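Notes follow once the structure below has been shown.
Up next, chain A:
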Amino acid sequence: MNWESARQFWEMGGYGFFVWGSYGVTALLVAAELLLLARRTKQARALATQDAALARIDAERRSGS
Partner candidate 1 sequence: MLSVFATVLRRDLLLAWRRRADVLTALGFFLLVTSLFPLGVGPEPEQLAQIAAGVMWVAALLATLLSVTRLFESDEADGTLEQMLLSVEPLAVIVLAKVCAYWLLTGLPLVLIAPLIALQFSLSPQETGIVCATLLIGTPTLSLLGAVGAALTLGLRGGGALIALLVLPLYVPVLIFGAGAVDRWRAGLDVDGNFALLGACLLVSLAVAPLASAAALRIAQD
Partner candidate 2 sequence: MSEPQSSAARLPGAPGFNLFHYASPQTFYPLAGRLLWPCWLLAAALCAIGLYIGFFVAPTDATQGDSYRIIFIHVPAAWMSMVVYLAMAFWCIVGLIFNTRLSFMMSSALAPTGALWAFVALWTGALWGKPTWGTYWVWDARLTSELILFFLYCGYMALQAAIDDPRRADRAGALIAIVGAVNVPIIYFSVKWWNTLHQGASVSLTAAPTMATTMLWGMLVMALAAWAYTVGAALLRVRAIMIERERHTDWVRQLAQGGGSRT
């Protein structure tokens, strides 16, 4: 184990800014990408369900008229 205390771990031998700067930004970017992906999937699903609804309406129109 390299670290005696959490504080020492956070300082990372004086290079805390650089190490956590790297890992932090990477984590942020990955999280951002996942959020964007989730949003895009939800939007795509919404498009699909809207199409399904349209199809149903067409079907009713055809069968109704």
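Basis for inclusion: all candidates are chains of the complex that A comes from, given by their letters.
The criterion applied here is as follows: contacts are C-beta pairs under 8 Å (C-beta built on N, C-alpha and C of every residue); 3 or more make two chains touch, one makes a residue touch a chain; residues count from 1.
All figures in this text were calculated on a predicted structure; none of them were measured in a lab.
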item: Candidate touching chain A in this complex, from 1 or 2; value: 2
item: Contact footprint of candidate 2 on chain A as seen in their complex; value: 1-3, 9, 12-15, 18-19, 21-23, 25-26, 29-30, 33-34, 37, 40-41, 43-45, 47-49, 51-52, 55
